[in-house]
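Below is one structure, written out as structure tokens; the observations come after it.
Omission of a single protein chain aside, the complex is shown with its protein chains in their original locations.
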């Protein structure tokens, strides 16, 4: 059943299963590209629950989650949104980057995220009791959080929390090999490069290199690209547009792969 | 009739009943997760009135409270909003986090909240006299209140006010045991932890730990999780994203449960 | 005919009647809860004209006052707004807190508020001559007025003006007794408390205590509540959320009613 | 034909007639209540052209001037706005307080205000050539003009300009007597009061007293009100909400009418 | 064919014709009232292409240029906007004051303004190849340009540019005589006045006097107005509302025409 490749890093699988069994909502914190989406996809397969993923943004309205009336040739009909579908059918509703969403989007979660587990749909006057297998999961990147758009305590204190980080070197190496087919030596070098970049504290790098970008590099190398050029196009250019930072990153790559 | 578990903390039950009998609207102030929603749900059961809960937010319009015209296969029809339903049928309309609402949302309450007790619906030209059992309840968290979004005196001076706080230790312990099934010793430790966190004045903690999070910890422990880990995932990670604050909280937990 | 209880304070009744007879619009200034709404309701009864009250706010559009096209099962139809109804049928249109309204809402009043007394409805192409009994009344609280939202001179200079303030002590006492049924001694104490609070110049109190809150206190006392507690819930908690201010107010109450 | 009472102050009638005969648009500058609306109404009667008055504001859209598609029981139809009506039928379109309008509202005037005299209606694809009797008149109050909302030179340089001010004393006195029926002595006192207020340079008075307010005072006096009280309600309270300014104005009135 | 009166000032006619023959878009810079609109109208007549003029503003949307679906009694239909009409039929689309437009309005021009010469209409899924006679012309006034609303280099670098200024004295004099019928002596005086005003560097004059205003003055004089008064109403009052500036301008006029 479990087709999505995911390597566990800590107690995240146990915690997620406990939350699922106790009907508690889960909040995942972590940087981009560290495997949050894969983790939830793989948990969905493990628990045999469908995953409804919604990437949040400024313009996401409550109706985008709950649903709306639409018109077709037979007249108007109600179209469930992804949240309502998960609530009715018992799936996992995963709201990625929740702090990007508008407030009206997050408050509709309140009655689902506490002991009530109900979703009122004002437009239809319906009050849906959540399916026993319904599970609410949200995530955000603490590195982005700012004064204007933090999560309100009244929302945050309804969730069990879980912190993700980049995988440990040996796990990251295994992921790179598995996903790109590159050899172990190159994979090790890429992991070493990632480690060094993640220790840079230069504020011009908004966020450190993700596992995903390492896999991109490995894929380009397997495709026949020169390793230095591969790192340029998949790692260096993605991390910054500043000439000085680019120069630092180029030199750092050059220490591992000759240009 | 009363199924919702609620432990009274002060004279809040008497005041709510008096307000209900005198047809006065009620304003509840207090932090998140201290039991406001449960209190109102339990009062609704005690008074045998249905509770219509609306969580307020920036984008909540007056139409979301009052109702709107909708279209279905038989043509257009008027759909009462939750406020109008409560006004017609005599229920409790509870507006949570009222200061998050836009001004147009709060002024529609004025004629309901003074001696007139009427709701004019401009869209339909209707003027509804409130059912004798209609009651208006609003709440907010004084800790959030700011210059831009305070409640206007002309609104505030229409309500009887009631301040909530976290339950007293013995009551909080009883709640934790009752809701999670944890043993008394662990419940006491959790209450002690809460007491210490609530005395921290570190401004990086937006709001102190709620009773709800203590119950989450207890549930994870009952589920077999290590108590230290349980507190990490249910308390510490929910209160802050700042490394220094997390460190302080971890140490505080470590004094009660070994890591 | 006059059922609304209202005690005249100065020459406001005469001025209102003169304005009504001369077809001049009236502007009322005054703090919240001092009886503006009651005054207009009672004048409506005295003059035998229906009162259409609209509480203004940021999102009130001109269409909310004038009317709009709606759709029902028989097709579209025009629905008069409260202003248009008053203009056609000869009632009093009362716009409360006019300076909260958007500019488009106030400029539609211009042709009604000068010698023309006409209301053009652009949507229907209609030009309505006001009924002889139509009267326009607006109010605002000068204490709120700010640079951004003051009333434009071109609007203000179309009105006869009238200033309201809290009732004089003997009148306020009479109101409290009449509305709550409390005894004279308690009513006197409440009036004394109000007098002292209204002399506080502490800027943390946005607006002083209204007669309405005094009536609430009296009602709670009649209902059996301890007078000190009654004042807490109806006066003190409504005036501030600041601990220091609450403390001052509690002590002030304690001088009149023992806690 | 000319029913509107208007007393000419300078060469404004000749200039307006010249502009009308040469098909040039006219811009009128002047304070509120000095008679701009009456002047245009009287010119409309003199030239036998209908006047379409639109008071501009922030939310006035181009469609409000030009027109829009509406739906009724027979389907959709096009409804001309006031500008389009004047363009088709040859009336005077008068846009009061033009600098309050949004830019999209003013630019639709460009092709009407230069040698082209055409109005393109994008929504219907129509291009209307203005009727020979169409005339465009706009006004604003230079005292309000600010950096954000000034009129663009590209708009302003399409108009013949005309400055209005308060009427000269003998003319103002005549207007007051004619409109209120007050005796000459009281009218003279009111004109004297106005003269003194208009010389005050106190910045707390946003705009000086208009002729309209003087007429209001006279009407209240004729109605039997004490002159001092009449001035309070029609002049003083309209000009300021500041206690110090009110005090100054009260004293000034007291020098003419005993309180 | 060429009915619009236009006097060439430099090589603008040749450049426009070259751009037309090479299918290059043209950008015209220059102050208001210097003849940009007339120039384009006259070029349209010379090239026998219809001119579609759109005055840009903050609220002009891409749909206003491209078109939209409308509903009439026969159902919905697509209505081409002015840009689409010009693209299909081969006319000149002239966007006046392009930097006032929103960004979505300017980017729809990109594919029309480079080698592709196509207009994709997303709403209908259509991709229109421009008619060989389609020509895009935009203009703006460099004096208004500000940081917030400059034209993006990626838009600007798609155009051939052309700078306009006020006509040379002898040409301006000829224009004034031709358009107003005034005698040569007065026309010369008006040109002299314009020259002096254009040398004023007083920052209170937002933009110097246009040829259009000189023609207005001449028309009023021909109509029988005193030259000094004519200049007051057509030049002085249009250029400023500041008393000091008005005084300077009045004196300047008085040196040419006695008041």
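Lettered A, B, C, D and E in written order, each chain numbered from 1.
Here, contacts are C-beta pairs under 8 Å (C-beta built on N, C-alpha and C of every residue); 3 or more make two chains touch, one makes a residue touch a chain.
What you see is a predicted model, and the numbers here were worked out from it, not measured in a lab.
Although it is not drawn here, the omitted chain touches the following shown chains in the complete assembly: A, E. Which of A:82, A:153, A:167 or A:227 touches the hidden chain is settled by the complete complex: it is A:82.
The chain omitted from view is touched by exactly one of A:37, A:106, A:154 or A:188, namely A:37. The omitted chain makes contact with just one of the residues A:42, A:111, A:188 or A:210: A:210. Against the chain not shown here, chain E presents residues 11, 14-15, 18, 21-22, 24, 27, 29, 61-62, 69, 71, 74-76, 102-104, 106-108, 110-111, 114, 116, 120, 122-125, 142, 145, 150, 152-154, 156-163.
For chain A, the residues touching the absent chain in the complete assembly are 32-33, 37-38, 53, 55-60, 64, 70-73, 79-82, 96-97, 100, 141, 144, 206-207, 209-210, 212-213, 216, 219-220, 223-225, 229, 233-234, 236-238, 241.
Keep this in mind: only the chains that are shown with their structure count from here on.
Closest to the protein's overall CA centre, chain by chain, comes C. Although chain B and chain C share one sequence, what matters here is the overlap of their interface residues, and that overlap falls short of half of the numbers used. Taking the mean of the C-alpha atoms as each chain's centre, chain B and chain D sit 52 Å apart.
Looking at chain A, one finds that none of its residues touch two or more other chains.
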